[in-house]
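Yeah, one chain of the complex is gone here, protein chain that is, but the others are all in their spots.
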């Protein structure tokens, strides 16, 4: 069994953004040499998400509107987590809705995807350096 | 390490439905010959979900009511994704809430499940052919 590990670094200039990281995951897969196996891709921070959906800007606006309706950033005083001096309780909740990780099948050395699947880094508390972990196992 | 791949096809006649796919996943597992390992089961489309919960029709109505309250299909004009000519923005959001995939332990050649766990395909934009991927790795 082979295993391969790579960290992807991000410094999103806004509080919230969705970044298509499919090319970076494909690059890690090529580096791994794995032909059959599984790739785990997860946010290493608990105010960010990794998920799979469509790379369409209108949909990304819809996700933003949806998440802000469910767990609005302001007023920050509505969250007990923010009593600690933080202002990112909403980001912890948004990440929970969108998910921490994806597991992707690797077949014939490629990400085994349907026609529209793309991997996104969902940043909900940006403006600082944060990481995504890619861990690949297989043969 | 063994690996096995199978696509399951669905053509749900309604826009939304929940389909118990546990027997098909068990069949794929038997075909794989894997006794110890992991099974990844994921929707290959981004308007559908694979998740684990109870096979009880009342609960399935509750999921439908819950998802329609959070991300209603109509009016379709409320979503910017639908400005592209699509009418399925709500399906992309519903799938995000319910999740893309499950990873299931394989022990002694069987899905290692608690007493009520069943795997469902959650269709949120049906009336066409769509796929689920089963990828099994192990020994």
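Note that the chains are named A and B in the order they appear, and that numbering of residues resets to 1 at the start of each chain.
As a convention for this text, contacts are C-beta pairs under 8 Å (C-beta built on N, C-alpha and C of every residue); 3 or more make two chains touch, one makes a residue touch a chain.
The model shown is predicted, which means the values in this text are computed figures rather than measured ones.
Asks: Any idea which of B:7, B:31, B:62 or B:83 touches the chain not displayed?
Replies: Checking the options B:7, B:31, B:62 or B:83, the one contacting the hidden chain is B:62.
Asks: Mind pulling the subunit B residues that touch the left-out chain?
Replies: Given the touch definition above, subunit B has residues 1, 36-38, 51-54, 56-59, 61-63, 66, 70, 97-99, 102-105, 107, 112-117, 137-139 touching the missing chain.
Asks: Which subunit A residues would touch the chain omitted from the figure, given the whole complex?
Replies: 1, 3, 5, 38, 40, 42-46, 70-71, 79-84, 89, 92-93, 95-97, 99-101, 103, 131, 133, 135, 137
Operating definition for what follows: only the chains that are shown with their structure count from here on.
Asks: For subunit A versus subunit B, what separation do you get between their C-alpha means, in angstrom?
Replies: Computed value for the inter-centroid distance: 20 Å.
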